[in-house]
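Here's the structure, in structure tokens; my notes come after.
Selected chains from the complex are presented in situ; the others are not included.
In order of appearance the chains are A and B, and numbering begins at 1 in each one.
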Amino acid sequence: MIKLFIFGITGKIGKMILKLIKINKKFIIIGGVNKKNKIKFLKNYYDNFFKKNKNCVFIDFSDPFLIEKILFTSKKYKIPLIIGTTGYNINQLNIIKEYSKYFPIIISYNMSIGINILNFIMSNTNNFLYKYNYNCFIIDIHHNKKKDSPSGTAIMLSSKIKNLCILSVRIKNIIGNHIIYLISNYEIIKIEHFVINRKIFILGIFYSIFWILKKKIGCYSMYDVFFE
Amino acid sequence: MIKLFIFGITGKIGKMILKLIKINKKFIIIGGVNKKNKIKFLKNYYDNFFKKNKNCVFIDFSDPFLIEKILFTSKKYKIPLIIGTTGYNINQLNIIKEYSKYFPIIISYNMSIGINILNFIMSNTNNFLYKYNYNCFIIDIHHNKKKDSPSGTAIMLSSKIKNLCILSVRIKNIIGNHIIYLISNYEIIKIEHFVINRKIFILGIFYSIFWILKKKIGCYSMYDVFFE
């Protein structure tokens, strides 16, 4: 059985992982760090537990400022780390990359399979779209409790294409909806991704857990997980 | 200047090529075969003209039963051939392949850039979709003068994916509209292609003319033209 330790265990994603793990016999939660006692690392627990358990994975849906402590612990026990927290600055991203020389890290803005298909499309057609003079834009529709705008996913998708603009709408009840328009002189291509259920993100995490356990070192994206 | 000889010069696509070539100084029409005198090959013309002109391309938007004569002529003068005619049987497709050992051939169900992006997506995500248990279907909407249903394009796109069903609607005024649905447990991906103007097909032919002139032999698709 695979042991999970979750940073941000009382957050939205943390709770969903807990809930879905109850009906999945391949995983067990061995601990986590919640919002209140953020800095409370159970040292004894770590030493006793992680040392003798190979099948451990760290999952991070917490807060950017925690990252160095998480990386330090991951390195110490050589535990693979899956990062879903967003909002890192360039400096932090560089540190993450640096640490990935010692243990494997997956970092992704969006854990869903579908968004990674869109990412694949954008990554592999960008030259094409440029060559044939396509104009592109992305519409990003999310519930109005989402803090960032445009979404990290929209930024990720648009980063592949030159001169792409993003339109963001925040409206109740939409989990996540991205629409990419590719427009040439005489035709329109519209690529839409719509999340029916948040479970899709947890499913992506579950896939990535199996995947990262086969890696020794390196910094990866969900793109690598799905399209390797 | 590139010389074009068009089989099916009085058909819908033939006429559009003629019209658009008038405003394009890179091409000249040196002849064609129309519906009435289908079997009338201007032998003298061929001998005098094609022999000394390297920059010739045959374009075929005629009828499947003409194919052997066209192939024979292409071979004789080593003239590249672009085939947009649809409705070939397997036997004819094999003959086409056989002839492509002597001169280059492009054969495609759909000359538009956009459809070939969709084709790229389907070709490169089929394993993925199967692995992650996606269900797929295609809606094919075309004007009601279109003879075939489902469209050759829908068949081409669906050929990449197992167990994919096609729904066809024939209704006035829609040049060509294909919608691919990819549905998993918790998300929907919708990829739509919409033709604004038939010129897109001619544009694709123009691209393929330049492309085929660089080839010596071989049987290609528009996919090769755009994604080589």
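Note that a residue touches a chain if its C-beta (ideal position, glycine included) is under 8 Å from a C-beta of that chain, and two chains touch if they have at least 3 such contacts.
Note that the structure is a prediction, hence the values are computed from the model and not measured.
For this complex of identical protein chains, the structure file gives a whole-complex count of 4 copies, while the figure shows 2.
Note that only the chains that are shown with their structure count from here on.
Computed from the mean C-alpha positions, the centre of chain A lies at a distance of 41 Å from the centre of chain B.
In the complex of the two chains, the chain A residues touching chain B come out as 112-114, 117-118, 120-121, 124-125, 128, 132, 182, 184-200, 203, 226-227.
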